[in-house]
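Input: one structure, supplied below.
Every protein chain of the complex appears in place save one, which is left out.
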Amino acid sequence: MTALDTLLLISAITVGVALLAGNWRVGGWLVTILYALQGAALLMMSGLGYSTLTVVQSSFSIEVLSEQLLWRFDALSWFFALITIGAGLFSSWFASGEWGERYRDNGGSLRLFHGALALNVFTMLVLLASGDLLTLFIGWELVSWASFLIMALAGGKAFGYAMRYISYAFAGAMALLGGLLLIYAEVGSFDFQSLKEAAPQMQASTLWLLVVLLTSGFGVKMAILPFHLWQAKAYAQTPGPGAAFLGAISSRMGLFAFIVVVVQLIGISRLVEMEIPFTFLDAQDLLAWIAVFTIIIPTYIALRQHDARRLLAWHGVGQTGYMLLGIVIANDLGSAGGLMHVFNYASYQAMLFMVVVAVIHRTGTSDLNKLGGLFTRMPLSYLAMLIGIIGLAGLPPMNGFVSKWLIYRSLIVDGSPLLFLGAVIGTLGTILSVYKLIHNIFLGQLRVEHVAVREAPLSMVIPMMALAVIVFVTGYFPGLVLDWTSAVQASIGIPVLAHHLGGVSMKGGLDMIWIVSVLLIGFGFGTLVFFLGGRSRRVHQLDNYAGGHFLTAETRYHYSDNFYPGLMHLIGPWYRNSFEWLERGVISAVDTLSTAMQGLYRNAHPSYLLLAAVVFALSWVIV
Amino acid sequence: MRRFTAALFLLGLGVMIAAIYQHMDFSNTAVNAGQAINAVAAEETGAANFVTSVVLAYRGIDTLLELTILFTAAMIGGMVLGRRRVDAPRDPDAGFILRTGADLLFPLLLVVGLYIILHGHLTPGGGFQGGVILASAFFLPLLARPGSSINQDVISIVEGLAGATFIIIGLLAMFDGKEFLTPLLDKGELGALISAGTLPILYLAVGIKVGSELAGLLAHLAEAEALD
Amino acid sequence: MDILDINIILYSAAFGLMLIGIGGIVISNHLIRIIFGIALLEAGANLLLLLSTYHEGASAPIIVDGSVPAMMADPVPQALVLTAIVIGVGILALALSLAIRVQRAYGTLDMREVRLKLEQEISENAGIEMPSSSHAPAVTTANSAAAQQESGS
Amino acid sequence: MHFLELLVELLLMPILAFVIGLAMVLMMRRIGARIQRRVGPPVLQPIYDIIKLYSKDTQISHGLMHEIGIIMAVGGYIAAETLLPVPGLDGLADKGGAVTLAYMLMIPALGMALGVGQCANPNGSIGISRALTAMLAYDIPFILVIFGASYVYGTTNLAEMISIQQQQGVSSWGIVQMPLLALTALLILPAIMGKHPFEIYVAPAEIATGPMVEMSGKFMGGLFVMQCFQLYTAGVIFTTLFLGGGVYWITFLPKIFLVVAIPMSVAYLFPRYRTEDVLRLMWKWPMLLGLIGLAVVMK
Partner (left out) sequence: MNLLVLMIALPLLTAFLLSSINRISTLAARWIGPLVLLATAVIGLSVWPQLGAAPLALQWGGFQAPLGITLYADQFALLFALAMTIGTLLLWPRSAENQLRSSSLALLLAGTGSGLALSGDLFNIYVFYELMTVVSYGLIAGRGTSGSFASTLRYLVISGFGAALALAGIALVYQATGTLNLAQLAQLAPEKLNNLQGFAAFVLMLIGFGVKAELFPVNMWVPEVYATASSRVSALLAGVVSKLALLIIMRLLILVFHQPEALTVLLVLGILGVASGELAAWRARDLNRMLAFSSIGQLGVMFIALSIPGNAGIFAALAVMVHHLFLKPSMFLLAERWGGSIEKLAGAARTSPIAAALFVLLALSLIGVPPLPGFWAKLLVIMPMLALDQPLYYLAVFVMLAAASLEANYLFRVVMKLYDKQPAATSHKVHATADLATALFLGGGLIAAVFMLVPLADRLDSIAAQATDVSTYIQTVAPQQLQSGRVQ
C-alpha cells in the first residue's frame, strides 16, 4: 500500500462518509477532517514537491485491451493535488457550519452537496494520478461528470447552465478522445513514454491534428476561447462553497492535462516547429494568442457583470489565460509563473467566492447594485476580499503579483511585446472590475435594510482568513511555492527556475521579501505621518452629503450601476457577443440539420432514397 | 417531384439493365446442389417428385417455417380485422345459381384438393396447391351465403394441430436418434402411393394447415369487407 | 452476346418485373398500389430465382414410371419459389387486412395522408405539438434557452 | 552591499524624493501661474501647505478605510521610491525592476480609490471610476514603453539600464536609441502625473464639490504628499529610461525637472479632456507611436 493508495482510499472514504453522514450536524466537520487526512496523506509524498522523490506508484492497476492501466503521482500531480485538497478542505470547512444549516433548511440536500464535493476531489485525484493516456481520459470524464453533478445541484436555472457545461465538456471530451486515440494509432500505445519517444518523429500534419484536437479537448475544461461561454454562469450558479471549489481548481484540470500531454510529452519545441502557412506564426504563438484573448475578452466581460459571483467567475476564465500563457511560453520563468498562478489563483479565488457567499449568507443577494457599505458590518470579510482582489489584480504585496510578474518577465525575455500588452490590458481590466466589486459591496452607502447585518459566522471567516494568510505569506515568501513549481518543472522537462525564498535569482530578478518589507515600512511611515497630523473626527457611516446636500439613508445614492460609463461608452460597441453568436449559430445549424433529418424520417418515401442509393452504388461499381 | 422520380427511375432502369447485360453470365447455369439432389433424391427419400423431396425432406424446415408464416399471418389477420359484430349489416344473399353451384362444387373441390395433396410426392402438386383448393372449397359457401361464417375457433385449433403434427413428426425422428425432421418409416416403392415414408403425412398436414389458414384469412377479409 | 438469347429475354423479364414493382412503390401514393407493387417485385424476384438454374430443354424433376429423364431441372429453386410464393401470399393477405383497418381508421389509403395522420396521432398521444416545417422551430432546448439569456446580459 | 548601508539608502530615498517632489510642485504651480499670467506662490508655499493641512482642526473621517486609503496612498509611494535608483542610491532596484515599479505605483491609486469609496460620496465614486478609467488609458502605452526599454537594454533592472546608457555618452541614451518610445512616454507623462489636461477625475469644477471635498485636513495633506511623489516618480522614470539616468546629481536634477516641466508647459495649453476622450486619445496616438517604436527597436 503506497502513499498514493492511502490518499485515494481516504478520498474514496470521504465520498462515502459525505454521502452517508452529510446531512448530520457533525457530518460536515467529519468530512472536513477527512480532507485534512487526505492532506496528510499527500504530505507523506511531499518528497515529490521537493524533487527528492520522482514518482509514487499506485499498487492498483488493471489490464484492459492489452494495455496496463497505471496510476501514479509525480511532482506535477502532487502540486495540483495539493491545491485540490486545499480547496476541498476550505470549501468543506466553509460549508460545515451555518452555511450548511441554512442550505439544508432551504431544502437543499447537504448530503448530496458534500458528496458531490468529495466526489469532485476524488475524481480529480484520480485524474491527477493518471499514468497513461487512457487513464487520463477516464479521469477526465469522471471529473467532467462530477463537476456536472455539483453544478446541477441548485436546480432551476443551474440545470440549464450545467447542461450547457456538459454539452461543451462532452464535446471536448470527444475531441480529446479522438486525439488520444489518434496518438494510439500513431504510437501504438497509451504509454506516456512511448508518446514522448515518438513525438519527434511525427509528421507535421498529424501533429497539427493532434494539437487541435487535444487543445480543444483540454481547452473546453480550461474555458479558453472560443470554448469559454459555459463556465462563468455554471460556476456562478453552483451552491456557495461549491462555486469556491470549482472556481479555484476545477478548470485547472484542463491545464494539468494540457501540461502533461502537450508540454511534457509532445513538447513545446515541437509546437514551435509547426509553422502556420502564410504567416509568421507557429503553433506556440497561436496558443499564446488564444491565451491572451482568453485573458482580455472574459476580463472585460467580467467588467460588465453586476452579479458578484458572475463577475468572479468571468475573472476565473480570464485568469486561466495567464496560466496557459505562462505554460505555453515554456521558458523557466513563464512556466514557473503559469504554475504558480494556478496555486495563487486558487487561493484568492476560493477566498473571494467565500466572501461573496458570506455576503449572500448575510444579505441574501449578490447583486452588485443592491449592496454597499458593508465594510463596517463585515470588516473581516472585507479584509479577506481586499487581500483577494489585490491578489486577483496582481498587485504587490500579494501572491498574484509574483506569478504575474514571472509571466510578464518571461514575455520580455521571449520578446513578445503584443502578448505582453495583452496580458497587461487584462490586468488593468481586472483592477477596474475588482474595484467595482469591492466598492459596490463593501464601500459607499450602506443600505437601510443591511444596517443589522453582522459579520459572517466563524465557520466562514476562519477559512477565509486562513486563505488570506496563505495569499499574503506566499506573496511575501514566494520561494515556498516556487520550490514546488521547480520540482514540477524538473519533472516535466522544462528548464528549472533559479529561485530563493524571496523570489527569483537572476539579473533583474525579484525579491519579494525586500519589496513587501519596504511596502510595509512605507505603510508604517504613512501611518506615522497620518497620525502625527491633527485629530480627525469619525462621522457616522450614514452621515453623508454630496453637492452640499444632506443625503438621507433612504435615498439611494450609492454609485454602483454602470460603474465605468466613460469606458463602456467607448468600448461598449466592441461587446458584440460574437461568441454567443457563434454558439447560437452552431446550435441552430444542428437544429436545422436535425429538423431536416426528422423530416427525412417523417416524410421521405424510403424508396426514393433506396433507389438513389442503388443507382449510385451500381453506377459507382460500373464506373 | 414526380417528374424527378420518374427520371430517377428511368435512370435506375437504364443503369440496371446495362449492368445486367454487361456483367452477368447468363450462358451457363450452375446446377450444383440441385443436380446432386436429382442424383440421390429418389434413393434417399423415396419420393418420385424431387421437388417434393426438396420441399419436405431436404428443406423441410423451410416448409415448416413457411407454414408458420401463414399461421402467423392468419393469426395477425384475425387480430387486425377482429371479429364480426353481430349487428353488422350484411351483404344480400347471392343468387340461387351461385348457391347451388357452390354446394355442388364443395365436395368436388374437397376431393380434388385431397387428391392433389396425397399425390404430392408423386406428381406435380402437393400440400400447398391442394391446400389452396381446400381453402377455396370452404370459402365458396361463404361467398354464396354472405351471412354464414366459418368457425374461426375450430380453424385455429385445426391449423395449430396440423402444424404441431409436422413438428411432432420431426421430433419423433429425434426420439429415434436421428436429426429433427428426418423422414421416417419405410420408403416403399418409388412411384407408389404409399411410399416415401412420412412425406405424404407431412404433406397432408401441410395441406390441412394451408387450407384452414387460407380459409380463415379469406373469411376474415370477407367479413371485414362486409363491415364496410 | 446474342440479344435474342432466351436467357437475356427471361432475365430482362425478371428484372423488368422487379423494376415495375419498384416503380409502383416509388411512384404511387396509393397503398393498395404500393402493396401490389411489392407483389410484383416479389414475382420478379421469384422469377429471378427460378431462372438462376434455368436450362432450356430440361424436364421436370419427377420420375414418372421409373424412367429418369436425361436432364432434369434443378428442383431446389422450384422448392424455394414455392416457399417464397406462399410467404408472399401470407404477407399480401396481412398487408391487405392492415390496409382495411387503416382505411377504416383514417378514411384514406393515400400514403401521404396516412403518414400525416399517423404523425398527428403519435404527437397527440405524446402530448406534443405536431412538428411541422411551416411553424418556426420551437426553442425547447436548455442550450438555446441559456443562449438566449446570455444575449441579454 | 552592506545591509546597514542599504537601510540608510532606503531611508534616504523617499526623503529625497519628497523634497525634490516639493520643489517640483512649486515649479508646476509657478509654470501654471505664468501661463495664466499670475505671479505664482512663494518658494516655501508647498511646505506651508502641508503643515497647514496636517494641523487643521476640522477633519472628517468616514471610517477606518478612509484613513487606511490615505495611508496606502502615501505608504505605497514611499515604498515605490526605493525602487527608483537615483545617483549614488540604487536602493532596491535589483530586487524588483521596472515591472515591479509599474505595479507598485498602482497601490497608491488603489488606496486612494478605497479611501474615497468609503466616503460614500457618489461624486467621489464617480471620480474614482474616472481615475481608474484614465489609468486604463495611459497604462497601456506606458507598458509598451516599459517593454521596449526592457527589451532594448536586455534587463528590467533600472540600475542596470542606467549603467548601460552611461557607457557611451549621449549616443547610448534611450532617447537616441528609441526616440519614438521616448516621445510616447512624454505624451503620456501628464496623464501619469494626473495633471492637466487629464485631471477630469478630480474635476474640481465639473462635479460641484468633487471627490476632494471629503478630503479635509491631513487627508488632503496625504494627497499633497502623494502628488509630490507622483511628479518626482514620473520624472525619474522617464529620465532613467531615456535620458541616461543619473550618475551625478548635478546632471540628474536638471533632467528630471526638465522632464516634468516641458510636457506640463505644453499640456497647460490644452483644455481638459473628457474620460472617453482620454481613452480615445491615449489609445490612438501614444499607442500608435509606441507600437511603431517597438517595431523599430525590435526590427
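First chain written, first letter: the chains are A, B, C and D, and each begins at residue 1.
The criterion applied here is as follows: a contact is a pair of C-beta atoms (placed from the backbone, for glycine too) under 8 Å apart; a residue touches a chain by one contact, two chains touch by 3 or more.
Remember, it's a predicted structure, so these values are computed and weren't measured experimentally.
Check the whole complex and report which displayed chains the hidden chain contacts.
A, B, C
If the hidden chain were put back, which of A:Arg102, A:Arg556, A:His569 or A:Arg602 would touch it?
A:Arg602
Using the definition of touch stated at the top, determine which of B:Gly113, B:Gly127 or B:Gly163 touches the missing chain.
Of the candidates B:Gly113, B:Gly127 or B:Gly163, B:Gly163 is in touch with the missing chain.
Contact with the hidden chain only, please: which chain A residues?
Chain A touches the missing chain through residues 62-65, 137-138, 141-142, 145, 152, 155-156, 159, 162-163, 166-167, 170-171, 174-175, 177-178, 181-182, 184-185, 590-591, 593-598, 600-602, 604, 606-607, 609-610, 613-614, 617-618, 621-622.
For the chain that got dropped from the picture, name the residues of chain C it touches.
The missing chain touches chain C at positions 18, 21-22, 25, 31, 34-35, 38, 41-42, 44-46, 48-49, 51-53, 55, 71, 74, 76-77, 80, 83-84, 87, 90-91, 94-95, 98-99, 101-102, 105-106, 114-115, 117-119, 121-123, 125-128, 131, 140-143.
Which parts of chain B face the unshown chain closely enough to count as touching?
Considering the whole complex, chain B reaches the absent chain at 19, 23-25, 27-37, 40, 44, 57-62, 64-66, 68-69, 71-73, 75-76, 78-80, 153, 156-157, 159-161, 163-164, 167-168, 170-171, 173-174, 178-183.
By our rule, only the chains that are shown with their structure count from here on.
More contacting C-beta pairs: B-C or A-D?
Result: the pair with more contacts is A-D.
Let me spell it out: compute each chain's centre from its C-alpha atoms, then which one is farthest from chain A's centre?
Measuring from the centre of chain A, the most distant chain centre belongs to B.
Centroid of chain A to centroid of chain B, CA atoms only: how many Å?
Going by mean C-alpha positions, chain A sits 74 Å from chain B.
When the centre of a chain is set as the mean of its C-alpha atoms, what distance in Å lies between chain B and chain C?
Centre separation, chain B to chain C: 21 Å.
How far is the middle of chain C from the middle of chain D, if each middle is the mean of its Cα atoms, in Å?
Centres of chain C and chain D (C-alpha means) sit 88 Å apart.
If I count partner chains per residue in chain D, which residues reach a count of at least 2?
Not one residue in chain D touches at least two other chains.
Spell out, as numbers or ranges, the residues of chain B touching 2 or more other chains.
5, 9, 12, 16
Mind listing the chain C positions that touch chain B in their complex?
For chain C paired with chain B, touching residues are 1, 5, 7-8, 11-12, 15, 19, 22-23, 26-27, 52-55, 60-66, 68, 72-80, 82-83, 86-87, 89-91, 93-94, 96-98, 100-101, 104.
Residue numbers of chain D touching chain A in their complex, please.
10, 14, 53-65, 67, 70-80, 82-83, 92, 94-97, 99-100, 103-104, 106-107, 110, 113-114, 117-123, 125-126, 128-130, 132-133, 135-136, 139-140, 143-144, 147-148, 150-151, 155-157, 160, 208-209, 217-219, 221-222, 225, 274-276, 278-280, 294, 298
Which bits of chain A are touching chain D when the two form their complex?
These residues of chain A touch chain D: 372-373, 375-376, 379, 382, 386, 390, 393-396, 401, 405, 408-409, 412, 415, 417, 420-421, 424-425, 428-429, 431-432, 435, 438-439, 443-446, 502-503, 507-511, 514-515, 518-519, 521-527, 529-530, 532-539, 541, 544-548, 557-559, 563-567, 569-570.
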